[in-house]
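Here's a slice of the assembly, chains where they normally sit.
Each chain carries a letter (A and B) given by its place in the written order, and its residues are counted from 1.
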Amino acid sequence: MGLQLCFILPAAITFVTMEHGVTYIRNVWYMAAWEEEIEGDSLLARRLLDKPWVIFRKADGSYAMLGNLCPHRFAPLSQGRRKGDTIACPYHGLEYDAAGLCTRNPFSDLIPPHARVDAPPVVARHRGVWFWAGDADKADPALIPDFSAIEVEQPMVHGRTLFPAHYEIITDNLIDLSHTEFIHEDSFRMNGKFLAGQYSGDEDETGAIWSRWAFYDTPRPAWLYGVAADARMDEWLDMRWHAPASMLLEVGFTLAGRPREEAPVPAFVNPHILTPETAETTHYFYTRQPGEEAEAMTRQVFEMEDLPMLEAIQHALGASAEGAAFWDLKPVVLNIDAAAVRVRRRLMKLRREEAG
Amino acid sequence: MGLQLCFILPAAITFVTMEHGVTYIRNVWYMAAWEEEIEGDSLLARRLLDKPWVIFRKADGSYAMLGNLCPHRFAPLSQGRRKGDTIACPYHGLEYDAAGLCTRNPFSDLIPPHARVDAPPVVARHRGVWFWAGDADKADPALIPDFSAIEVEQPMVHGRTLFPAHYEIITDNLIDLSHTEFIHEDSFRMNGKFLAGQYSGDEDETGAIWSRWAFYDTPRPAWLYGVAADARMDEWLDMRWHAPASMLLEVGFTLAGRPREEAPVPAFVNPHILTPETAETTHYFYTRQPGEEAEAMTRQVFEMEDLPMLEAIQHALGASAEGAAFWDLKPVVLNIDAAAVRVRRRLMKLRREEAG
């Protein structure tokens, strides 16, 4: 592989004493939940971007998301009661509609005219519920990244895990899959594929950033049907990123030397969508095959292998996980970090733009 | 009910980043413990107003309260040994009397002349042990709020629960009992009594603040003996507040339209006395009937219904639970908050006066 860019971490840096703020990017779509997570008339309480929210499905099948603090005494509306498309506060019964406006005061016919809670734009798409965290008039649903590839015929489990790390630390992990060779050595047994692979990171005209690995002339994986047992294969792993941390992985195979259009089986696609819960914890949305085996594999890879590593890194970095603070640590940068570096730069740019 | 005063909580306020100090009101009596809590010669360790204290009963039956840190090596005296009305430090044996003065140095006949610990004025009254947190020369026992009504003949359990919330959040809860209609819907089954009731908040010439609910021409409660089964009743709930958070609830009944003097049964009285442990935790002193049923009811109402709600509000408000910081959040104010608003204003006034 090509030229390495290398920087050094100063020897005696004390991470814990460095303090930097966390700044959430606002004018962007975040996934709040999978549709599957919101059962019937239930009220789903979830912390997102360090604020409490309640999410529910309306009678017409669309979704609403409200700030989860009643502005009277700051009680959590999610512990209240659904009445049609409104929620009655569990503390003193003030009722709020799906637009966040107070529609009933049980102690008076007079409705407090200024009582309301936040109600950001919400759109259901690709099995997920997305919300816009910034100016409502900029909330164009066409800006939701295209995850139509995951809306497949076969039944899939739409899973979520809470990771104890800043979303940029998790993005570093996902955007460069070469770590599979090491952390997931026992699970995936790559046997050096990545060490012999070709890597590139780039971005396209739509603003997506791509991290691409290609393995040429490798043996056919045992589980790949429809190809001769002794066939030689080319393989590609393309991870596509959209701000702030919505990723789609495509894994495909062709007979060695053949173009992608001639792939004997459709490419496999997996969403890896991250939404910050707090500065140090992140909702990780994924899909997997149903069944105990796939569940066990997911638990092994996510919770036993990735999670402890990312938690350790979060502990080491603290508030230096984000933005300029990360670069202040002068991390060593390798060629395989090309996409990761582009992502971190893009996020810094977006934060600067929103700061004006 | 009358005109609503309504304010609004700004949409995107981030509670967790707001930082305000907590200021304890000093020149006031606080309950430190029920007398029942101090068994025999025991040393009761308790954090009050964010400082550690040790409380014990002297040979003459009166009580002493000492700062719980030996000024030599800062060991907790409560882990030491009683010797008459003195405590020997568990670490190096320095002994302190009930006035906080060092009376023995086991390593020398010379007593460290300046060694002493705090010993605020303490008075036992109405089954409780009260202490004065301010200037000792202002500690007039006549200023202890009158809880003689709770010194009843029948045996009562004197209970204490630690609530994970600032005492003003708990006061908001107690001073306005309309929340009973919602949080305690399953326990108390008020069935809309409060929604049809009359409310007023006022203060009397002694400085007490009153929150009063009245329900007119209602059915006789099933448990109210001595009244015809089909009688119509008037009912009153009066919560009396003294600074900083010592409350007494009186619940009474008359035949509909008759004056209180003609009440067929004596009014029921219950203390609700709050003393801050820290900025975010509070000792809640109460009484209840003996027996498993009353214990289960108390646990249900306090620990299962009120506590989670108040904990959630504390989590949302953080340091904005107190003083001006609370009003900075521009909470919606309803008519039923008349007494709560008076209490919060009084506390701000007292803090300002003590700050000079």
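The rule we apply is simple: a contact is a pair of C-beta atoms (placed from the backbone, for glycine too) under 8 Å apart; a residue touches a chain by one contact, two chains touch by 3 or more.
Because the structure is predicted, anything quoted here is derived from the model rather than measured.
Undergrad: Once every copy is counted, not just the 2 shown, what does the total come to?
TA: For the whole complex in this structure, the answer is 3 copies.
Please note the rule applied: only the chains that are shown with their structure count from here on.
Undergrad: If you average the CA atoms of subunit A and of subunit B, how many Å lie between those two points?
TA: The computed centroid separation for subunit A versus subunit B comes out at 46 Å.
Undergrad: Could you please specify the touching residues of subunit A with respect to subunit B in the complex?
TA: Where subunit A meets subunit B, its residues are 50-52, 67, 69, 71-76, 79, 88-94, 102, 105-108, 110, 112-118.
Undergrad: Where on subunit B does subunit A make contact in their complex?
TA: Going through subunit B, the ones touching subunit A are 1-4, 6-9, 11-12, 14, 16, 172, 176, 178-179, 181-183, 194-195, 199, 308-309, 312-313, 316-317, 329-336.
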